[in-house]
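Sharing a structure here in structure tokens format.
For this depiction, one protein chain was excluded, whereas all remaining protein chains were kept in their positions.
A and B label the chains in the order they appear, each numbered from 1.
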Amino acid sequence: MAEPTKLAKDDEPQDDATPNVSEVETVEAASEEEAVAALDAHVERGEPILQVRNLVKHFPLTQGILFKKQIGAVKAVDGISFDLYQGETLGIVGESGCGKSTVAKLLMNLEQATAGEIFYKGQDITRLSGRALKAVRRNIQMVFQDPYTSLNPRMTVGDIIGEPFDIHPEVAPKGDRRRKVQELLDVVGLNPEYVNRYPHQFSGGQRQRIGIARGLALNPEIIICDEPVSALDVSVQAQVINLMERLQDEFNLSYVFIAHDLSIVRHISDRVGVMYLGKMAEIGTDTQIYDHPTHPYTQALLSAVPVPDPDAREGRERIILTGDVPSPANPPSGCRFRTRCWKAQDKCAEEVPLLAVPERFQGTDSPAAHESACHFAEEKDVVHAA
Amino acid sequence: MPEKTADKVELPEATGAASEATAPEAGTPASAKARSLWSDAWHDLRRNPLFLISAVLIVLLIVMAAAPSLFTSASPRDADLAKHYLQPPNWGHFFAPDWFGYDGQGRSIYARVIYGARASILVGVGVTLAVTVLGTLVGMVAGYFGGLVDTLLSRVTDIFMGIPYLLGALVILTTFAERKVWVVILAMAFLGWTTIARVARGAVVTIKQADYVVAAKALGASTTRVLLRHILPNALAPIIVVATIALGGYIAAEATLSFLGVGLAEPTVSWGVDVSAGRQQLRNAPYVLIVPSVMVSVTVLSFLMFGDAVRNALDPKLR
Partner (left out) sequence: MTIIDKPADVPAPRPDTDSGTPLLEVRDLHVEFKTRDGVAKAVNGVNYTVSAGETLAVLGESGSGKSVTAQAIMGILDMPPGRIPKGEILFRGEDMLKMSEEERRKIRGRKIAMIFQDALSSLNPVLSVGYQLGEMFRVHLGLSKKDAKARAIELMDRVKIPAAAARVGDYPHQFSGGMRQRIMIAMALALEPDLIIADEPTTALDVTVQAQVMDLLAELQREYNMGLILITHDLGVVADVADKIAVMYAGRIVETAPVHELYKRPAHPYTRGLLDSIPRLDQKGQELYAIKGLPPNLTRIPSGCAFNPRCPKAQDICRTEVPALSLVTEQDGTELPGRGSACHFWKETIHG
């Protein structure tokens, strides 16, 4: 772990100076033309640190008590591919049941993938076990959604943050651990004297900081964040988001940031993937996805986000989808979104659309030229007031 | 339904005083000291009169069992036939051997009741310990590993649960010629672990899905570590509650078995044995039966109250 220095004060919201805005961010914030340049930036960054290829997770549906018979499968994740680069944040958004949390568990090797590969620095980690797996775990850590259930209520904060060192003793020699734990508390903006407190003595936001400190303990390269702020109050969410961004810059972390809140995902992500019913509908840089979405589902999702600005709201087009997400146990044929899509045609029921840059945008400089799994991909700005 | 009770009203715990420079989130927990869930429970217990009364009684019983000579100089086995069914004298002779009168063999009932506590407490505590260890082990393994292991262990538990407790104990104990305390303990534990196993399994199944268990696994924690550091400490509360409440039941069961003549037997001094003997002269000397019976009842009640208080403290939701 890089020496955590006295930077807790940076967290003070009044400090307008943002010393560490990552390069990608500035590039993307600038203008649309440059958004494409941002895509190229990935190439410059070399090999992705994590490569996910055709990842599949089916949960068998069984019947019978003693002798179980498989009668079907919930296709929670059904062929997902993406890359994650060093130091970047990949946001994954989608509604409940779209499989985003299962992706998190698969990346953490907490669930065994049914098929597909996850390459961490070129090594497939889906079939690892024992010592090799443990070594990989040091580098991929997780922050959980619910700060109330993710900390063991019977352990002190010191024991919780120190547990990674008990499991991986090579990271910190025994005599050094208490100091390390206190450093970690300091890094996440908590008073280092609280090592002997119990989780229930802290508020939600503080607990989430404890969870983040535990995730940082082993000095990982990748942190999988599964809805890390959705259980927190609005005023505390911003604190935690700022903390996560600061830590990313400081320790050169890569985040997979899974959430349903599209505004927060845009704020923190360099690239965003939109999931629907176990498949990736669209993936691209934040500008490409938010300002130039080409998949009807992304467009509907974005247009449905309630915006805390009634005036901007009135100028926006709203696409209200009918019906609910179909069951992942029995997804529609062809394109999974076709049952709720206003553009659906016969082709959509017959042919599964592939996640690729739509033909008409191929080779163009248009920001719409990003991967989208729709037969009739078409650019449509739903976020900005007309 | 809506969240209504004070437990559930969300009360942010930390103070808003953002004075510490190191803590932008003003992380001052509500209380100054480290407060574990156990110490919170203890805080509640100390204020519960039910707990205080039962605790005093239980401590008294344990002291009685450990050092009976503190309470009486008489021996429970000293028989003086001259005192055959001698009535208790006037009330007021505290701690005198003749306080409760004498039984058919002229032995002091007071002394016998004092010395009888040892057998009852020993059986009660012994069975509870054995049952808790065995039940927790089975329940934890079944609940954590699931699948075939769970199916098998759960069916075995069901089979044991199907055996009528007293009848089963009767059958087992009658096969032993000499029934020492440990024999009774083992026989009762052999039949009694199922309740705890079920409670433990249920708790473990819930806890193993908790995010902190997932978090430990994500860190690469071994199964043993997950079980001992994360699952067991959190599953312990319901197990302790069931065990303390059951303790009273085991004492009653021991008395019942002894009364029926298959539990402890002479020369072991036990309340059940004395109740059984007291039956013979119920009309002339009812006190011979009543005194040990009352002791059994008071002891059982103490443990039940104790268990209730512990449950309230450990799990406020059950209230």
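Things worth noting here:
Throughout what follows, a contact is a pair of C-beta atoms (placed from the backbone, for glycine too) under 8 Å apart; a residue touches a chain by one contact, two chains touch by 3 or more.
Note that this is a predicted model, so its numbers are computed, not measured.
Checked against the full complex, the one of A:245, A:282 or A:371 touching the unshown chain is A:245.
Check A:176, A:324 or A:365 against the missing chain and you find that the one touching it is A:324. When you scan A:78, A:146 or A:286 for touch with the missing chain, the hit is A:286.
Summarising the interface, subunit A meets the missing chain with residues 11-14, 16, 18, 21, 25, 28-29, 95-96, 203-206, 233-239, 241-242, 245, 260, 262-264, 266-268, 286-287, 290-291, 300-302, 304-313, 318, 320-325, 383-385.
By our rule, only the chains that are shown with their structure count from here on.
If you average the Cα atoms of subunit A and of subunit B, the two centres end up 49 Å apart.
On the subunit A side of its complex with subunit B, the touching residues are 8-9, 11-13, 65-66, 108, 110, 133-134, 137-138, 141-142, 144-146, 149-156, 163-164, 166-168, 186, 189-192, 194, 196-198, 200-203, 205-206, 209, 211, 214, 218, 236, 239.
Residue ranges of subunit B in contact with subunit A, taken from their complex: 12-14, 20-25, 27-31, 34-38, 151, 210-212, 214-222, 225, 229-230, 233-234.
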